[in-house]
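Here it is: the structure, laid out below.
Heads up, one of the protein chains got dropped from this complex, but the rest are sitting where they should.
All chains are identified by letter, namely A, B, C, D, E and F, in their written order; residue positions are counted from 1 within each chain.
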Amino acid sequence: MDPRPLDALAKARDKKVIVETKAGKQYLGILRAFDIHINVVLDETEEREGGEVKRKLGNVFLRGDTIVLISPAA
Amino acid sequence: MDPRPLDALAKARDKKVIVETKAGKQYLGILRAFDIHINVVLDETEEREGGEVKRKLGNVFLRGDTIVLISPAA
Amino acid sequence: MDPRPLDALAKARDKKVIVETKAGKQYLGILRAFDIHINVVLDETEEREGGEVKRKLGNVFLRGDTIVLISPAA
Amino acid sequence: MDPRPLDALAKARDKKVIVETKAGKQYLGILRAFDIHINVVLDETEEREGGEVKRKLGNVFLRGDTIVLISPAA
Amino acid sequence: MDPRPLDALAKARDKKVIVETKAGKQYLGILRAFDIHINVVLDETEEREGGEVKRKLGNVFLRGDTIVLISPAA
Amino acid sequence: MDPRPLDALAKARDKKVIVETKAGKQYLGILRAFDIHINVVLDETEEREGGEVKRKLGNVFLRGDTIVLISPAA
Partner (left out) sequence: MDPRPLDALAKARDKKVIVETKAGKQYLGILRAFDIHINVVLDETEEREGGEVKRKLGNVFLRGDTIVLISPAA
């Protein structure tokens, strides 16, 4: 079977990821959960904007509709 | 079973959360209810903008479509 | 059963509520009806913008898609 | 049974209504038809913007997606 | 049975209509086809902006999502 | 049976078309495929903006959600 996009998210579970939103913000945290709407839950989350840490947020639920990309943190 | 994003919201029920909207507003209140559209109901809600309390709103229904993130209040 | 967001709207039926829209307007009126799309109908409606009454509208149907929040009027 | 938002539109059928759109325009006309998407058809329609009549349009189909509110014309 | 909005489009088939889009453009042409998404096909189409003819387009498929209103051309 | 909008696209298959997007760009190419979401695939595609050729793109998949109109190239 051909790989599907959600498989890539499954592989990133419990690993550090960057989530970027339409509003141009970045959320750096450990990917704990996601669903088909690309709603995601991160732990130990830092919000960044323009490269700077803006806030420490701990556990965060991000609505899929606002998400542009998700990438493993280097 | 893998954890799902709505499980994180279920754990936050009856606890204080921050809800942020696409319009850049924050609603700080006690999470009473949510559904799969991420419509949420908060109690004892304060609306904040740019760090300042703008209004005390008590009970509030927020339409999921306008929500960016939900996080337990530190 | 856990409470659901629409239960909060059901409790507000026939009571005075504030409805706020994405365009930044407020509609103050008596909540007569709502559905799962959060389409709502208000009676004795006043439209406000920036705290000022702009218009008296009487009966109003508001499309759910434009609604940000609904809160019982204090 | 509790009243539903579309019941309010049904009562306004064949009566004069104001339809306001996300683009800030008003369409004043006789409500002839509507559906669950809130697509509506008006007759004898006047388009207004900022209180002024811009155009006489006669029969008009308005796509629900663009509609903010519908209210009986006073 | 109560009239439905798509009935109004059915009556306009093979007649000249104006289609207006969210981007503020007008397409004047003969309505050849439409569907429940309000995708439409026009023939002998003129694109207008601010009252001026911008282009002659002949046959045009317009995606429903971009359409604000459809009205028989006077 | 009444003609449907997708029939017009079917007739344009393997012919040169202009596709215009919400961002105001034009894609001129040979229509190879489309679906009910109006996702389209063009071959030998030129991207134009303000009447000028910006890029030669060859084979292009365009997401339906961004498309305003599709018209046979004159």
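Everything that follows uses one rule, which is that a contact is a pair of C-beta atoms (placed from the backbone, for glycine too) under 8 Å apart; a residue touches a chain by one contact, two chains touch by 3 or more.
Computed from a predicted model, the values in this text were never measured in an experiment.
Residues touching the missing chain, restricted to chain A, are 2-9, 22, 24, 38, 64-65, 67-72, 74 (touch as defined at the top). The chain not shown here touches chain F at positions 10, 13, 21, 23, 27, 32-35, 39-41, 45, 57-63, 65-66.
We adopt the following convention: only the chains that are shown with their structure count from here on.
Using the contact threshold fixed earlier, the set of chains in contact with both chain D and chain E is empty.
Chain centres here are C-alpha means, and the one lying farthest from chain C is F. Matching the C-alpha atoms of chain C with those of chain D calls for a turn of 50 degrees, to the nearest 5. Chain centres here are Cα means. That of chain C falls 33 Å from that of chain E. If you average the Cα atoms of chain A and of chain E, the two centres end up 41 Å apart. Chain C has residues 65 in contact with two or more other chains. The chain pairs satisfying the stated touch condition come to A-B, B-C, C-D, D-E, E-F.
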